[in-house]
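One protein chain omitted, others in place.
Showing chain A:
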Amino acid sequence: MAARKKSAKPSNQVPDPLTDDDRVELFRSMVGIREFEEQVQRSYLEGLVHGTTHLCNGHEAVSSGVAQALRPDDYVSYTYRGHGHCLARGMDMEAAFAELFGRVDGVCGGIGGSMHLTDIDKGLIGAFGIVGGGLPVAVGAGLSAQLANKEQVSVSFFGDGAANIGAFHESMNIAQVWKLPVLFVCENNLYGEFTRINHTTPYEDLVIRARGYAMEAVQVDGNDVEEVYAAASIAAMRARGGGGPTFIEAKTYRHRGHSRTDPAKYRDPAEVEEWLKRDPITLYRKDLIARGLLDAKAADAIVAELQSEAKAAADRAAASEWPSADQDFMAKTFA
């Protein structure tokens, strides 16, 4: 995905157009993330995933839509809920599963785990387990992009809860005052862990936060992949052209609990139902069928294909060796 060189002309508020192939690819990308996460859940229940894991079911349109606006040499930082961001950038499913399973073939050799999938070669500069921890790092990558002057951008994915931590505010301010090419992508799913946003934040529209930093900001339906893409495309063009950062608030919802087997009982069933009706994959499927880009059979075939791909990748990962405790950890600590 995102193999084309995106134009760097200053923003005229029009996104780079999507081709029909792009659209089908976007659908595939979201389905791939969904099927990966469904398999993670099954694997977790089988005891293959250790400690904890945070699924992003429901958030797929944000990962896939933003990734579509990026170039291979752009930088992306994200959180413990980061499987989707990695897959959308092309992380290999088997390497991701193997990491979640703690195996030697994992993308970090089994050392990082579910919360820390990282692949610098794909611009996946890091998954941060400390809320807000990734924002200053994205600012640094944005500064690097500005200094290198190659029209790259740096994206930071984070949640609504992160908008309350100091690192968020410091990062927003620095990025704006230095006009850095950073996309702050806030996935507002209305909850931190178990506490709803109205208990922790004076308003639910976090786009308001950007005003205090005089930052360009846009609020999008985070379950509409093309809307997310359009916002990210415009923001990336502006950033590549020297126009500075953009705050993108993507309204979305996590279909599952915060982590592991959290049943998410703290959510109003009516709210859950409302959002499940707006599942980003179902919506886009309908859209593509209506536009004649897919038929139901083709859509089902994509789902079936990615489901078996995820299953096969998980099976291969589960057959991977355990890492040796005799390895040179110091060489992994210091270069």
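Operating definition for what follows: a contact is a pair of C-beta atoms (placed from the backbone, for glycine too) under 8 Å apart; a residue touches a chain by one contact, two chains touch by 3 or more; residues count from 1.
Everything below uses one rule, namely that contacts and distances are computed from a predicted model.
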Protein name, per the UniProt record, of whichever chain is missing from view ("Sulfopyruvate decarboxylase", "Osmoprotectant transport system permease protein", "Thiamine pyrophosphate-binding protein" or "Pyruvate dehydrogenase E1 component beta subunit"): "Pyruvate dehydrogenase E1 component beta subunit"
Chain not shown: contacting residue from A:193, A:274, A:300 or A:315: A:193
Full-complex contact with the absent chain, from A:32, A:161 or A:181: A:161
Option from A:102, A:142, A:181 or A:222 whose C-beta touches the chain left out: A:102
Chain A, residues in touch with the chain not shown (by the definition above): 50-52, 102-103, 106, 110-116, 128-133, 161-162, 164-167, 192-195, 199-201, 266, 322-323, 325, 329-330, 332-333
